[in-house]
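Encoded as structure tokens, the structure appears first; notes follow it.
Of the protein chains in this complex, all but one are displayed in their positions.
Chain lettering (A, B and C) follows the sequence in which the chains are written, and residue indices restart at 1 in each chain.
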Amino acid sequence: MSPPGVEGATRLRVRYAETDQMGVVYPANYFVWFEVGRVELLRALCHSYRELEASGINLPVIHAECDYRRPARYDDELEVRTSGRLISSVRVEFRYVLVRVTDGEVLATGRTEHVPLNREGRPSRLGPALREALQ
Amino acid sequence: MSPPGVEGATRLRVRYAETDQMGVVYPANYFVWFEVGRVELLRALCHSYRELEASGINLPVIHAECDYRRPARYDDELEVRTSGRLISSVRVEFRYVLVRVTDGEVLATGRTEHVPLNREGRPSRLGPALREALQ
Amino acid sequence: MSPPGVEGATRLRVRYAETDQMGVVYPANYFVWFEVGRVELLRALCHSYRELEASGINLPVIHAECDYRRPARYDDELEVRTSGRLISSVRVEFRYVLVRVTDGEVLATGRTEHVPLNREGRPSRLGPALREALQ
Partner (left out) sequence: MSPPGVEGATRLRVRYAETDQMGVVYPANYFVWFEVGRVELLRALCHSYRELEASGINLPVIHAECDYRRPARYDDELEVRTSGRLISSVRVEFRYVLVRVTDGEVLATGRTEHVPLNREGRPSRLGPALREALQ
């Protein structure tokens, strides 16, 4: 049985700006990459985040976490594998696996939770197409 | 009975660079502030992180999480309240409460776990003074 | 004869997040500090940037430059000395000197130019108080 929700993958290359003096990527940047993965997943659903916002719905994060296994390094090519699903009518969960492309090593896993908010800043249901995709 | 470990507080002001186009602070930046709090706590223990590194011990993060309650905004003055404690001989936990100074509102809470590593990159016990402080 | 315009100084401490794997501060971050200096200067003029924006005037940058002399390092305490002046009715210039507090060494100098824009995104004169201060 396939897991519920949708999945996608996107690639990026580690920038010098993302490293710190320990010689590896500064840990907060993993959350930036998770967002890149999330946005690309939404884009693949034909709902780029920009369009989502144009519709007046934001998806602010209410929880974020990351487990760091091995450090990402400058110039590494990485793949962010993202899956998303509704966990209630007004809560969306995304899970992330960060993989080093050259050897398939999993560098980190993460999870974020989001509440769709309308223009007035109140919890709001997603549009039907996105809701169905994330079911 | 007082809780184990040590506590400290440090203040910072939200920078324009830390906002995003939603008009609030970009979420990954909370983890940067948590680190500022952690470093100031270590500094208050007379072991600035720079000295800790000079001793050859790094404290890389293996887990980070944040619960976002209310958004921080540009120019807000914030206080990061940080507490730290050993949770095993080779694992340190820090907890963070992010408070808006003007009204005492808690904007977020967070937690990170760290493994002390020596110059060879192997788990290593902290020095006795720091270990005792975090007991 | 005193130079035209106004001057101010603000201090900050280098964050771990601001370093890169060369072991020094990532160069783009100097521009973030320049902005901190600029904002504090405006704040000292009793016109915090937040209030400036509330008045509907933004000060987007149209030019930025930095000369790097010596690297800033993690945990350094730095002072940003900022001066500002009108260079035309719709153009403001800020100059920055970045000094290491411990020994007074100048680490970098910089300059930015800004055009005040109103809510419609058109060049606009600053309010009289700010204009006079920057004369």
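Note that in this section a contact is a pair of C-beta atoms (placed from the backbone, for glycine too) under 8 Å apart; a residue touches a chain by one contact, two chains touch by 3 or more.
It should be emphasised that the depicted structure is a prediction, and the values quoted were computed from it without experimental measurement.
By the touch definition given at the top, chain B reaches the unshown chain through residues 16-17, 19-24, 26, 28, 74. Mapped onto chain C, the footprint of the missing chain covers residues 22, 24, 27-29, 31-32, 35, 58, 60-68, 71.
The missing chain lies against chain A, touching residues 15-17, 32, 35-36, 39, 48-50, 74-75.
One rule holds for everything that comes next: only the chains that are shown with their structure count from here on.
Think of the whole protein's Cα atoms as having one middle point; the chain whose own Cα middle lies nearest to it is B. Residues touching across the chain B-chain C interface largely coincide between the two copies, over half of the numbers being common to both. Chains A-B form the pair with the most C-beta pairs in contact.
We define each chain's centre as the mean of its Cα atoms; on that basis chain A and chain B are separated by 24 Å. One simple way to say how far apart two chains are is to compare their mean CA positions; for chain B and chain C this gives 28 Å. In chain B, 32, 35 are the positions where the chain touches two or more neighbouring chains simultaneously.
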